[in-house]
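Complex shown without one protein chain; remaining protein chains in place.
Order of writing sets the chain letters: A, B and C. Residues in each chain are counted from 1.
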Amino acid sequence: MKSKYRYENAPEKGSWKEPIYSIIFEADTAAGKSFDLGLILVIVASVLVVMLDSVQSLSTTYHNTFHFMEWAFTILFTIEYLLRIACVREKKKYALSFFGIIDLIAVLPTYLTMFLPGGQFLLVIRSLRLLRIFRILKLVQYLSEAELLMEAFRESQRKIVVFLFAVLNIVIILGSLMYVVENENPDFTSIPESIYWAITTITTVGYGDIVPTTPLGHVIASIIMITGFSIIAVPTGIVTHSIIRVSSRTTGPQVFEQEDSGSSGTCNNCGLDTHDSDASYCKRCGTKL
Amino acid sequence: MKSKYRYENAPEKGSWKEPIYSIIFEADTAAGKSFDLGLILVIVASVLVVMLDSVQSLSTTYHNTFHFMEWAFTILFTIEYLLRIACVREKKKYALSFFGIIDLIAVLPTYLTMFLPGGQFLLVIRSLRLLRIFRILKLVQYLSEAELLMEAFRESQRKIVVFLFAVLNIVIILGSLMYVVENENPDFTSIPESIYWAITTITTVGYGDIVPTTPLGHVIASIIMITGFSIIAVPTGIVTHSIIRVSSRTTGPQVFEQEDSGSSGTCNNCGLDTHDSDASYCKRCGTKL
Amino acid sequence: MKSKYRYENAPEKGSWKEPIYSIIFEADTAAGKSFDLGLILVIVASVLVVMLDSVQSLSTTYHNTFHFMEWAFTILFTIEYLLRIACVREKKKYALSFFGIIDLIAVLPTYLTMFLPGGQFLLVIRSLRLLRIFRILKLVQYLSEAELLMEAFRESQRKIVVFLFAVLNIVIILGSLMYVVENENPDFTSIPESIYWAITTITTVGYGDIVPTTPLGHVIASIIMITGFSIIAVPTGIVTHSIIRVSSRTTGPQVFEQEDSGSSGTCNNCGLDTHDSDASYCKRCGTKL
Partner (left out) sequence: MKSKYRYENAPEKGSWKEPIYSIIFEADTAAGKSFDLGLILVIVASVLVVMLDSVQSLSTTYHNTFHFMEWAFTILFTIEYLLRIACVREKKKYALSFFGIIDLIAVLPTYLTMFLPGGQFLLVIRSLRLLRIFRILKLVQYLSEAELLMEAFRESQRKIVVFLFAVLNIVIILGSLMYVVENENPDFTSIPESIYWAITTITTVGYGDIVPTTPLGHVIASIIMITGFSIIAVPTGIVTHSIIRVSSRTTGPQVFEQEDSGSSGTCNNCGLDTHDSDASYCKRCGTKL
């Protein structure tokens, strides 16, 4: 879909924009590949700089270096963004596309820091730009895998909404009950806090910063744990089912049969079409296929 | 099923109860939809008030406001409950239905606080009333998904009982063993406490408030962890199996075949449309398809 | 299998042992059912006494009561054990059967405490006797579910051995690496301790009593976590696969078809037997079933 969009949105042939477009939007030519590879390295570097800038010990020593690099990367990305806008035929279509928005918010935080200090840490959003990496690594195959996963999710969406709604109710009710039961416990300061504890427990994360201390509290906690341990199965079942279903739909029912050759499909005599791929004779009437 | 019940239990046509019934019980008309939407907002607000009331800092400042709102919501819900009772033809049937009971216990705790302070936190049970939300969001589809999940559970019920019984035995025996092994450890004060620890471990929650310290204790803990890590697979396998089975029963064996071409779909004589893809004759009336 | 054994091992008809046998070994008669129910209550009570005896505050107050009840239960179970031995035709067969061994070790610890104090906590092994509960609750169905789960396990045994061996190697190597990396950290005192930490991490238990503090330690810990998060899928996949396979083998390919009623099973004309349970006419030839 994305690749289709690119071709439709390419500039007119012969225009000065064409070579730029083919370099920054496509990965078919050597120049395009080098550009993408370089871009990914720059993105990784820029994300690393943001991360390292947050480490106290490094930040005090290299503050100016980091500050300079941050601006350098931002200006680079801004130029790239403007070039992308300039190149495409329908500017708005690109600007509002998934990658168009990411490309924009990858540069905005630096400019924001002029008014709002601290915002530079939001620059890690640039890591989303790494999604472009799939362009280089045999794009289509990975994209189709991702699409399959997305479709499996979309398909099981309603079941998951129902499931999360059930989890939400369990967590609110048992969390509040726990607040009443453990009212002597300084860990359970309020119902929202108790619900937070119930979430850490039902998801089996279990930080241990908030723990029940009364016997009844232990019993309720055990119930939440066993519930979480058991219902962790539900999304798994749903998603497994969807993945099997979606991938059998797109690639044929490989799960259930050896891959069909299709040639020996239907019997000319009785019309039976559920033959094995290695069948030479109809299994019902014996006619040669 | 629920929607069927509603229509059966509707008041006589022309009665003054009819418009009220259609507003508070049905979501087909604009007024009914607005009522449901408003109701959900009020429920969310009332649950939020209960939650915020439990936060110390807010409770001291806004105590009177919260107290007033709690009573306002309760009186609102009481009026709504009485109207529901008044509207339906068979009062008892509604009062004992799932939603009837929830509607009742959503108002009781406030009245209880007149005699029993602290009970107001049980008002979060009101969150169960949010189940009505499915009425607005294309009710039937979500309900059928929920029913599918419930049926998958019901089907795997016995396997899960066997599984939980096995977990219970592992937890009791290994927990007690741990109590004997870690008898020097102040964390393991009693067998029930040790069993609680074993549950936090086998479910992979792992709070860390109780931890073994002896080498033998570490070995037993490792066995429990590996057991938990491995048997987490069992409910998953059971539920996945059930979901596949149940959903292939209701919607046809989509998992195994591409979606039916529909050619052999409907019987011209009796209209039955749930034939197998290889059926040549209607299985109900015997007409050639 | 168990029930078959019981009948084979029953005493001769007319012997004085017969009514005792039918009461304590069988659950078909009213007396047998009452006996089983009573036995289960006594087992639960005896396990509870052992548990409560370990709670310091209760133990000091009720020490004599607990001590007396423990001996009372043990004598009761000893009599029951001797009666069982006396009743069956082949004493050795029962004594060496699964339940025979459990019945024995359920009484031994109390006698051991005469020589070895502290052993009474091992009495919780009595909880295994609760397995008899399945005798009352429609025995056969639950047993067959349990057998199905056991067979699914047996079938996937070798895959799970391979999997656990892989986990063992990962845990030994990464745990030791962590010991070298975190050699400044007082938590990682030795390689066995580091392996214990690696197990708590890979199984996603994460007590937090031992935590890495160096940046490199965090990286290795992250690798172990992601590994655990990903390979938790492997036993699930194996067991799910086995459960689907085993249950489709024993009960027919229910996964794929509605449950057969059997009545409309086979067509008298063409012999096709894969009809739906609601079919009245053969779907191939149209003959009335």
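Everything that follows uses one rule, which is that a contact is a pair of C-beta atoms (placed from the backbone, for glycine too) under 8 Å apart; a residue touches a chain by one contact, two chains touch by 3 or more.
Keep in mind it's a predicted model, so treat the numbers as computed, not measured.
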| item | value |
| --- | --- |
| Residue of A:Ala45, A:Ala72, A:Ile101 or A:Leu164 in touch with the missing chain, whole complex considered | A:Leu164 |
| Residue touching the undisplayed chain, where the options are A:Ser54, A:Asn183 or A:Thr213 | A:Ser54 |
| Where the unshown chain meets subunit C, residue by residue | 158-159, 161-163, 165, 168-169, 172-173, 176-177, 179-180, 183, 189-192, 195, 201, 204-208, 211, 215, 218, 221-222, 225-226, 228-230, 232-234, 236-238, 240-241, 244-245, 248-249, 252-253, 255-256, 272, 274 |
| Contact footprint on subunit B, counting only the chain that is left out | 204-208, 236, 240, 256 |
| Absent-chain interface as seen on subunit A, which is shown | 47, 50-51, 54-56, 118, 121-122, 124-125, 127-128, 130-131, 133, 141-142, 145-146, 148-149, 152, 160, 164, 167, 192-193, 196, 199-200, 202-209, 228, 232, 235-236, 238-240, 242-244, 247, 254-258, 275-276, 278-288 |
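Rule of thumb we're sticking to: only the chains that are shown with their structure count from here on.
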| item | value |
| --- | --- |
| Chain closest to the middle, measuring from C-alpha centroids that were averaged per chain | B |
| Inter-centroid spacing, subunit B versus subunit A (mean Cα positions, whole Å) | 28 |
| Interchain centroid distance [CA atoms averaged], subunit A/subunit C, Å | 39 |
| Multi-chain contact sites of subunit C, meaning residues that touch two or more partners | 204-208, 236, 240 |
